[in-house]
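First, the structure itself, so that you have it in front of you.
Part of the complex only, each chain left as placed.
Here the chain labels run A, B and C in written order, and each chain numbers its own residues starting at 1.
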Amino acid sequence: MKKVVTFGEIMGRLSPPGYGRIVQAQSLNLTFGGGEANVAGALAHLGIPAAHVTKFPDHEMGHAATSYFRKVGVDMQYVQYGGNRLGLYFTEFGAAMRPSKVVYDRADSSFAHLDPKEFNWKEILKDAQWFHWTGISPAISESAAQACREAIKVANDLGITVSADVNYRKNLWQYGKSVQEVMPDLIAGCDIIVCGKGDAEDILNIVPDGSTKSGWESVSKQIMARFPRIKKIINTKRGQISASQNTLSATSFNGKQVLKSETVEISQIVDRIGGGDAFMAGYIYGNLILKDEAQSLSFAVAASALKHTIEGDINLANLDEIETVMKGDLTGRLKR
Amino acid sequence: MKKVVTFGEIMGRLSPPGYGRIVQAQSLNLTFGGGEANVAGALAHLGIPAAHVTKFPDHEMGHAATSYFRKVGVDMQYVQYGGNRLGLYFTEFGAAMRPSKVVYDRADSSFAHLDPKEFNWKEILKDAQWFHWTGISPAISESAAQACREAIKVANDLGITVSADVNYRKNLWQYGKSVQEVMPDLIAGCDIIVCGKGDAEDILNIVPDGSTKSGWESVSKQIMARFPRIKKIINTKRGQISASQNTLSATSFNGKQVLKSETVEISQIVDRIGGGDAFMAGYIYGNLILKDEAQSLSFAVAASALKHTIEGDINLANLDEIETVMKGDLTGRLKR
Amino acid sequence: MKKVVTFGEIMGRLSPPGYGRIVQAQSLNLTFGGGEANVAGALAHLGIPAAHVTKFPDHEMGHAATSYFRKVGVDMQYVQYGGNRLGLYFTEFGAAMRPSKVVYDRADSSFAHLDPKEFNWKEILKDAQWFHWTGISPAISESAAQACREAIKVANDLGITVSADVNYRKNLWQYGKSVQEVMPDLIAGCDIIVCGKGDAEDILNIVPDGSTKSGWESVSKQIMARFPRIKKIINTKRGQISASQNTLSATSFNGKQVLKSETVEISQIVDRIGGGDAFMAGYIYGNLILKDEAQSLSFAVAASALKHTIEGDINLANLDEIETVMKGDLTGRLKR
C-alpha cells in the first residue's frame, strides 16, 4: 500500500503523573506529539504505512522524538536535523470541574527555523497516496508555511490526496503575516478539510449566508465554491460534560449533503490530547480502507473516542477495539 | 476453626501501570493470582484459615508466588516445587469503552505437568472443612484433572463440603480430552457449584426444558437431578455498562426455590480481575459464618463488588467494608 | 496586605499510591497537612500573605514539614522546634463504595507537648488581619488549648478578625478536660465560626428550640445570643454519593438571615482530604477580597469542590479555576 505522509512540528510533552500539578511535580512524564505526526502514528499503529516529515535539533531531545515515533512504526527517514531546540509543552491533567492545562514553550524550535529547501518533496512523496497537514504549520513561521506550500504543490502535481485540519490558533501567528494572507492559498490545494464555522470565519472570512438551516452547511458550500478542489469538509463536535467526561460526534459535507455520525459518550477520560488527530487518522483510514463516507465518519469518531482512554498523544487503540465501538458497543467487555 | 483448602494453578500477572498498553510499558506490575487461590486469599484476609495446593517451579518466580500468597495469610505448606515455569498472564486495564485485555502465557507450566502422586490429600485435607476447585484445573492437563479427581474423592470420603466454579473456558481444553468427558465425574463430587446456563450446556449438555419460567432454574433442576450430591447451585450476573462501570447480582437455587440478591452498582472500577473469585470466597464465608443463604448471597455480592475497587487478584476488602455494602450502603463514607 | 495567621498541628500524611491498601504498599506518598495550616497554604497559593504557627520536632520529619509549607509560600518563621515526634496519619484512598480510611498516629507529638510560652503572640500577630484556629488544637492537650486561648486573646486585643472551625472530634479529647469545659471560652473570642447542628450540641449543649423552621438557624441564633462577638456562623454540607462522587454546599447566618450557596457536584474525586479547610480558606479569601457574603460562600464552595481534584491536603486550585466554578461552569474545558 502506498504511504500516507504528514508534515508538521513535533513537540516534547512533559506532564506530572496522575492528576498532579506542575508545582507539585518531582518528575514529568515525557512523551512526544504533534497534530500531524499523531495522525501518522495512529495510521502506522493500524498498519497503514506512514511517514512524517519534520525538523529536530541534532541532540538527545531530537533523537528521543525520532525514537518515539519510530517505535510506533512511523517512517522517520525524512526528518532533518539541525537548529537548537525541540518545542515543548507542559500539561497538567484535570478531573471533574478542574480543566486540563497546557503551557507552550515552542518558540524558536528547529522546526520554526527549518529551511524549506531541506525537504525534497518529489522524493518524499513519490510513493505516497495521501498528504496531510494542519493550520498550525503555516502559523509557526514563514519558512514552515513555505515548506507546507511546496509540499502541497508537489502533492497536487503527483495527484496525491491532500487533507488539512485548518485549525486556527490565534496565539501562534506571530511572524508578521496574518492567517488570512497565508492560508487561502494552502487550502486551495486541499481535497479534504476539517473546518468548523469559527475557523471558516477567522481564516476565510466566510459566514453563514442563511441559504441552509445549518450555518455550517452554508459556510461549507461557500468554501467549496471558492476552492473547487475541495471535495469534502468535515466538522467535529465535542460535548464538554466535565474534564472527565465528554461526548463526540462529527459531520461531513460533500457539496450536496450533510452526513452525521452517532454521538459517542466517553464516560472516563484518561488523556484527551490528540483526540482530534485520532479522528483525522480514523477518517483517513476510512477513506483508504472502508471507502464509505458514513463508515469513515463512524470509524473516525470511534477512534477519537478510544483515544481519550489512551495515554499519550498518539492513538494506540487497536483495530478490533475501534470496530467494536463503531458498531455502537461501548461496554468495554474484557477480552481474553 | 477448620480450614478451607483450595487447589489450582497460580499464575504471575504482569500489567502496565495505570491505563497504559503493553506496547507503551517500561515496567509491568507483578502480582499473582489464580481462580482458586484467590478464594483462599480472600478467606484468609477475613480470618478464615485457608490453605492452597498447587505446584510451582523451584526458582525465583515460584518462590515469589509462594511469598505473595503467604503474605495474605494463605497456608502454602502443601505447595510442590519442580518443573520449569510459572504460568503467566499479561493484562492491560481498559477505561470507558476500551476493554481490559488479557493475554495468556500459561502453557507447559509446572502446574500443568504436576504428578498427581505429589499430593497426599488425606494429609492435606485432614483438618479441613471445605474444599474448593474450579473447571480450569481439569482443563489444563490430564494430570491436573487427575489430582482434582483424587482431591474430591478424599474430600467426599472425609465428609468435607466440596464447591466448584465450573467455569468452562474453551481455549484451555487442549490435551485431548473434552470437557464433557472429564467434568461430569468431578461435578458429581460437589455439594455446591457455581454454574450458569451457558456452562450447563457446554459442560453437561443440559438446556432449559421449559418447566420453569427461568431457564436457569430449569437447568439447575436438571443438574440436581443428575448429580444428587449437589445441594445448591449459584449463578452470578455482571451488567457491563462500561469498562469503568458494572453491576453485579447473584442467584441461588437450593432445589426448591430461587433466591436473588440485590443488584450492586460499581461506579468506578479499579481492577475487576478476581471479582468472581471474591464472590466465591464471600459465599463460602457466608456458609461458614453467617449460615443464612440470603445473607451469604448478599455478603458474596458485596465482597465481589468491593473487589472491583481493590488492586490485584485477591479481595482485600475488610469485613466491616463488606458488611456496610451488604447493608446497602454504597456511599463510601470516609472512615477515621 | 496584612497577613492571615493560623495555629494548629501539622501531621505527616503517608498514603499508598493509587487505590492501594497499606498492607499492599511498598512505598507511601508523603505529604503534610493540618486543618489550620491547610487554610494558610490555600491562601498563600492565592497570593494572600499567610503565616502558620506550630511546633515541630527538630529532626528530618519536622524540617520536611516546614519545607513542605514553605514551598507553598506559607511563612513558617514562627514555628518552634523541639520535642520528639511529628504526628502522623496513614490514609488509604477508596473508590466507588469502598471508603477512604484514616489511621491516626498523632499522640505525644511535639505540638501536643508545646509550651504556650514559646509563642510570642504580640509579635506574631502584629502585622496580621485575621487569626484562624480549629477545635482540634484545644482537644490535643492542655498546653495546646492554652496557646490557643492566648492567641485569641491577643488577636481580640489587636482587633484582628478571629475565625474557627469548631470541629468536635470525640476521640481526640484525652487529656482530662471535656470539650464543654474548654471550648466555650475560646469560641467567645471568635468573630466567625463554622459550626453545624451536631457540633453545637456536642460542644455547647445547644439544640434547636423550634423558633425557626431550620434547626441550624435556631441553633445559630442561640449561639449568637450567648457569644455576642460572633457575627457569622457557617455550615457546610457534603452529599455522599460514593467515595468517588460527592456534592457540596454551604450556608451562612449573620444573625438575621440564612444565605445558601449553590450545590456543586464533584463527579470524580481525586483526594477529598482538606476539602473543609479549602472551604475555610475560600471563605476567608472571600471576606478579604470579594467582600460580599453570597460571593464569599460561593467562592468557598467552588474552592472546596476543586480541592477534591487536587492531590494532597492543601488546595492548589488557581484563582481563575475557582472563579470559573463559582460562575457555575463545571465543564473543565481545556486551557491552553
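By our rule, a contact is a pair of C-beta atoms (placed from the backbone, for glycine too) under 8 Å apart; a residue touches a chain by one contact, two chains touch by 3 or more.
Small disclaimer: the values here were computed from a predicted structure and weren't measured.
The complex is a homo-oligomer: 3 chains are shown here, and the full assembly described by the structure file contains 6 identical copies.
What we mean here is this: only the chains that are shown with their structure count from here on.
Of all residue numbers used where subunit A meets subunit B, under half belong to both copies. The two sides are thus made of different residues. The mean-CA centres of subunit A and subunit B are about 46 angstrom from one another, to the nearest whole unit.
Shared interface positions of subunit B, i.e. residues touching 2 or more other chains, are not present. On the subunit A side of its complex with subunit B, the touching residues are 264, 266-270, 305-306, 308-312, 316-317, 321, 324-325, 329-336.
Subunit A makes touch with subunit C in their complex at residues 18-21, 23-24, 94-102, 104, 169, 171, 240-245, 272.
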